[in-house]
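What follows is one structure encoded as structure tokens, with my remarks underneath.
The complex appears here minus one protein chain, its other protein chains still in place.
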Amino acid sequence: MGKVLMKGNEVIAEAAVHAGCKYYFGYPITPQSELVAYMAKRLPEVGGLFLQAESEVAAINMVYGAASAGVRVMTSSSSPGVSLKQEGISYLVGAELPAVIINVMRGGPGLGSIQPSQSDYFQATKGGGHGDYQIPVFAPATLQEIVDLMQDAFDIADRYRTPVYILGDGMLGQMMEPVEFTERKAAELPPKDWATTGTRGDGGPKITNSLRLDPDDLEKHNNHLQEKYSKIKENEVRFENYLTEDADYIVVAYGTVSRIAKNAIKKAREKGIKVGMIRPISLWPFPEKPFYETRENVKAYLTVEMSAGQMVEDVRLAVNGYKPVHFYGRTGGMVPSQEDILAEIIKMAGGDQ
Amino acid sequence: MLHEIIIAGFGGQGVMSMGQLLAYSGMHEDKQVSWLPSYGPEQRGGTANCSVIISDEPVGSPVISHPSVAIVLNKPSFDKFEPLVSPGGILIVNSSLVDKKSSRDDITVIEVPASEIANEIGEPKVANSVILGTFLKLTNAVSPDSIIEALKKVLPERRHNLIPANKVALEKGAELINK
Partner (left out) sequence: MMELVFERTNGLTEKPTHYCPGCTHGIIHRLVGEVLEEMDIIEDTVGVASVGCSVLAYDYFNCDMTQAAHGRAPAVATGIKRVLPKDRIVFTYQGDGDLASIGMAEIVHAAARGENITVIFVNNAIYGMTGGQMAPTSLVGQKTATSPFGRDIALQGSPIRVSELLATLDGASYIERVSTHDVASIIKAKKAIRKAFETQKNGLGFSMVEVLSTCPTNWGIDPKESLDWVKEKMIPEYPLGVYKDVKGGK
């Protein structure tokens, strides 16, 4: 197919189509409206369906219905809309239905702004809705990475019967970069013999359900979910180490912020500060290993986020008191500049060297 | 080679498509590119800008704090980006719409009377291509041929009649530097 220049939101949509997703239910919200419009045009071309729901609440429940019928399905939104979807997401988890949910994050709380943000990290990685659960969360940093992660997201959703988040921000959604849609061999996945599609030809009635009134039964179900999460933790952690081998200091950043941080790291290295970066790609499960491997040798960590400090809590848990963990964040749609990050790196390293 | 370009002007002045044209051309030449728009209410009527990076290396941050080149098409953009151009960088000013003078002596300032030149060509729509011509002559970021190739892709078929005028505009813009 060769390289094409596309907007991030469009790449998310096209990558989903390439991953075999033919069904989309959603509701418009800035800064991800291009995704909705792209799907409206594209899905009929592949014999699929785009339906604009009356609300985000309805959209996620349409996703629930479609997923219960065994098809690959997705929805997308931005922060305030994703808050509205939380009820449905908890039900998807409870009923163990696979689906992919995109959050192109914008500044909050409340109606907030429409500028880029990473302030829904807690919501995505620590639950968001009610109940004991986790959702795999992937955060691409480049448009090309979206292509791979979308395929992974649908495969993981089907393999573990779980909703999966792709977490981006307004910058990732709005920017353009060349991407290539490479065809990839379909993963071997278990059959969806649980789908409720009518019983004709497939035996007795089945039930898609998240209600378990018997506490013993519900505890068993929770234990089953937790076992599933252990497997996901074992198999689905993704991260990138950048110049960490000889590093005295490590910056931790994900998504678009990691790209800004990379520039700052290059500048810091020019000044003689040995600094590298750990970039979590899976935000849950959080990549703990690269911290276990570095926390003995480095002097300190600096977490940079477009939030008031959310991922930094997971970084501190992984570093576990071995070394100081500093934080630099911007909020409200403000984007940290490479100069700001460089200044923080220099500060961490004890001033100009 | 690394060009970090900010193009800024009124919404509707073609700022976004000018940036996209550069990104397409860079991609056409197998360079690494990114295009990042400012988005939101400021697109409508206010000042809009986009950041374009053209590089031999994979693009790091798509966000540019200090552009190597700033192309400013209106007065508010001049005020905002003139101080941010990195030392040794280039400021290209659409002097048809901006009557301000830069006081910086650590950057190259080029004034392009884009509208006047476009009117001379007989096609007011190609003012931005005049500026692109100047920009390309100064930086060699991409070749004018790649811009024409990109135009063929970006412009709808019914607008392809504008391509010859764009070609002339690119040349006229370049000539400003030869003089």
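Per-chain numbering from 1; labels A and B assigned in written order.
Just so we're on the same page, a residue touches a chain if its C-beta (ideal position, glycine included) is under 8 Å from a C-beta of that chain, and two chains touch if they have at least 3 such contacts.
In this text the structure is predicted, and so the values were computed from the model without any measurement.
**Student:** Which chains here touch the chain that is missing from view?
**Tutor:** Over the full assembly, the chain not pictured touches A.
**Student:** Where the complex has a chain not shown, which of A:44, A:109 or A:198 is the residue touching it?
**Tutor:** Only one listed residue reaches the unshown chain, and that is A:198.
**Student:** Out of A:209, A:230 or A:320, which is the one that touches the chain we can't see?
**Tutor:** The missing chain is touched by A:209.
**Student:** Mind listing the subunit A residues that contact the chain we can't see here?
**Tutor:** On the subunit A side, contact with the omitted chain comes from 23, 25, 49, 51, 53-55, 57-59, 61-69, 71, 73, 87-88, 91, 95, 196-201, 205-211.
The rule is simple: only the chains that are shown with their structure count from here on.
**Student:** Where the centres are mean C-alpha positions, what is the separation of subunit A from subunit B, in Å?
**Tutor:** About 35 Å, centre to centre.
**Student:** Please give the residue numbers of subunit A that touch subunit B in the complex, ascending.
**Tutor:** 3, 5, 30-31, 113-115, 170-171, 174-178, 256, 259-260, 262-263, 266, 335, 337-339
**Student:** Show me the residue ranges of subunit B that touch subunit A in the complex, using the header's touch definition.
**Tutor:** Spelled out, the residues of subunit B in touch with subunit A are 20, 23-24, 27, 32-37, 39-40, 59-63, 65.
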